[in-house]
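Every protein chain of the complex appears in place save one, which is left out.
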Amino acid sequence: MNNNEHNTAILRMHCPDQAGIITVITGFINENGGNIVYLDQYVDRNNGIFYMRIEWELDNFIIPKEKISDYFNTLYAQRYNMSFHISFTERVQRMAIFVSKMSHCIYDLLARYTAGEWDVEIPLIISNHPDLSVIGQQFNIPFEVIPITKENKAEQEAKEFELLERYNIDFIVLARYMQVLSEDFIARYPNRIINIHHSFLPAFIGAKPYHQAYERGVKLIGATSHYVTAELDAGPIIEQDIARISHKDSPAELVHKGRDLEKIVLSRAVEKHIQRKILTYKNKTIIFN
Amino acid sequence: MNNNEHNTAILRMHCPDQAGIITVITGFINENGGNIVYLDQYVDRNNGIFYMRIEWELDNFIIPKEKISDYFNTLYAQRYNMSFHISFTERVQRMAIFVSKMSHCIYDLLARYTAGEWDVEIPLIISNHPDLSVIGQQFNIPFEVIPITKENKAEQEAKEFELLERYNIDFIVLARYMQVLSEDFIARYPNRIINIHHSFLPAFIGAKPYHQAYERGVKLIGATSHYVTAELDAGPIIEQDIARISHKDSPAELVHKGRDLEKIVLSRAVEKHIQRKILTYKNKTIIFN
Amino acid sequence: MNNNEHNTAILRMHCPDQAGIITVITGFINENGGNIVYLDQYVDRNNGIFYMRIEWELDNFIIPKEKISDYFNTLYAQRYNMSFHISFTERVQRMAIFVSKMSHCIYDLLARYTAGEWDVEIPLIISNHPDLSVIGQQFNIPFEVIPITKENKAEQEAKEFELLERYNIDFIVLARYMQVLSEDFIARYPNRIINIHHSFLPAFIGAKPYHQAYERGVKLIGATSHYVTAELDAGPIIEQDIARISHKDSPAELVHKGRDLEKIVLSRAVEKHIQRKILTYKNKTIIFN
Partner (left out) sequence: MNNNEHNTAILRMHCPDQAGIITVITGFINENGGNIVYLDQYVDRNNGIFYMRIEWELDNFIIPKEKISDYFNTLYAQRYNMSFHISFTERVQRMAIFVSKMSHCIYDLLARYTAGEWDVEIPLIISNHPDLSVIGQQFNIPFEVIPITKENKAEQEAKEFELLERYNIDFIVLARYMQVLSEDFIARYPNRIINIHHSFLPAFIGAKPYHQAYERGVKLIGATSHYVTAELDAGPIIEQDIARISHKDSPAELVHKGRDLEKIVLSRAVEKHIQRKILTYKNKTIIFN
């Protein structure tokens, strides 16, 4: 799970499907001394697109790390019309948590972090309310309170952005952060803000989804983690799950039963992001296994 | 499961919640020689409503069957402002299946019926296409083909209604019947037409839900069985379930994976209906266990 | 969820099934001014046993709290051959957590506790290792380290018992406590020690169940919470759940995937215990809903 003992490169790419593409890429790695430790690929035959995630050990790889992207681009990406991204496990990603008043998701994230389950750093928590500041103290992580109103939103988001820069944050997890981010803010972190919505999207978009679910009389409730885009609750879905309910459950009980769902679904999505196993294409995610 | 060896009465009722209501009803049954074999009750505290399903053996019950409703109404229902319905297991319900071109749901229903799992009669299948008429022959059930176009809908539904009357049909199961029923037709069978919609309602209402699901990039697909009301896919939900999918699944594979979901969800709903374990209230179902 | 605003009595009972038993008990409560807020009952027809959990408000109940058990025993329990237990929500239960080196279950328990989800006190953590003592500090709960070896087991358990007495502990949660308790110890807390076993019991009893699961090549892993009895992993099961795995999962990945399962299954069981919704009978649990 924890990859930080490995010194590997991870290539995520897609391109028009064509014969021999796996041979080309595995050949590139093998011939230059890389030992492939992971390969997962998938062909979307309806749309003719090839997707791959491949990971290899760098110890005996003869191309210097900082030049791999350049070489790969010149030798293959341009020729085969690939979009690609190369990352290195040596570089531990830095994650910020945004939170409001509910603690179940942030506790679940921090419990995993503290146990060393994830190869990530969490140097910053931002909240629009002071209620959970004790969690910052418990886990010894800076907890910045930045209250937001309609009037001060732009300047407060500027403060948030300044903090994110100062702490070198790579991606943001909205752990039941009850505040809509501005389009400008979202645009700075494309596919790098993970939200948890407490419904089975696209059902019950927007406010109070459990109450909507209660009104409709559904027999299952859901939770959805997705990357945040400018359109509310409409970004690429990373993970979803459901729980069985019955007519006996009041809205308050749906809220109660939904908490476990939310925290597990969010943490699964964050784990996939940390492991660099997500590739986003046209508002959908490819989740490598 | 099969109750036809029992000679029991089933009371389903709801009323404003009030102290002592269980005592009153169980007292009525006990004092008149009825042996209670089932009791499930539920109080909706938010809205102050009491719901109950109670079943008792009639062998030594001193009130004649045909007078039970009248007595109960006079002695209790009016006093406590109850809505109630009494049915008798001796009376086997008669079910019609409506089908189009897909066979997975109807085979699942008939396999259970043939195995004697359900205390029901299925004397009639109606289809708007001849494709599955062999199933009528296989199971020796009249299979009536009634093609429907925009122009002939009213007269063809009249034919259907005539058949339903002739066969003394109590309730209708739409086993992937790809034709919207008219409001008039629906009004004749309130809470007695069970449909299966191939999505997790209220997501993906209407046509081609699997294609909608594919477009949205969800990670789970669903199926929903519900009573049919005048508004499309908006009736009281009886049962829902989901299956996990991935980015690898094409729309065709979603259709394939959805079949098991559809047939199981529909059959579960039909079973609950046959067992008279559903009570409908304000576009929601109470499902007794 | 949190019942401590209510002042209610909870009766859990079972007796030989007989006509009129619900009428008798609901009558007892109604006639003495109790307002019933919960009733769930179940008849095991194979064995002829009636089970019930009933809860009523004490505000206008004319029998004094301390005499309810005595009255109920004299007036009904002896006559109807009932086993029963009456508890009061006013009395908040006190729970101790036993832990070893793995933190996922204890964090999940304490996150719920801290969020006020549960009507319980957690005044004591006991561990056989010092590794997680920081958690005691984080949540400001006494964390007692009591290392156990084969040689010192009796005397160390005596220390534990002394602590449990001092803190007035009602029940114990073994949150992946990797140490078998002595029969004497268990006998002091009948149906009051909740364990989480990391398999789908009765499969893979004993040590290293994930490795056993890997060896057998199962396609699902499970977790089971149960009351501890003298026989290892054989006590009454409270809750179970599973997660899907594949041939790709190494034993280490099973351990990783199992963590979420373990913590959720344990917390669900603890919640049911706190809500006094469990009744144990002959090595099985009745879980009221």
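A, B and C label the chains in the order they appear, each numbered from 1.
The working rule: contacts are C-beta pairs under 8 Å (C-beta built on N, C-alpha and C of every residue); 3 or more make two chains touch, one makes a residue touch a chain.
Because the structure is a prediction, the values reported are computed rather than measured.
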Item checked: Touched by the hidden chain, restricted to displayed chains -> A, B, C
Next item on the list: Pick out the residues on subunit C that sit against the missing chain.
Entry: 42, 44-46, 200-204, 216-220, 222, 236-242, 246-248, 250-251, 283-287
Checklist line | Interface residues of subunit B (partner: the chain not displayed) | finding: 1, 102-104, 107-108, 111-112, 114-115, 117, 138-139, 248, 252-253, 256, 259-260, 264, 267, 289
Checklist line | Missing-partner contacts on subunit A, residue numbers | finding: 19-20, 22-23, 26-27, 30, 35-37, 39, 41, 43, 45, 244
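Rule of thumb we're sticking to: only the chains that are shown with their structure count from here on.
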Notebook entry, point to check: From the C-alpha centre of subunit B to that of subunit C, how far is it in Å?
Noted result: 38
Notebook entry, point to check: From the C-alpha centre of subunit A to that of subunit B, how far is it in Å?
Noted result: 42
Item checked: Set of subunit B residues in contact with two or more other chains -> 45
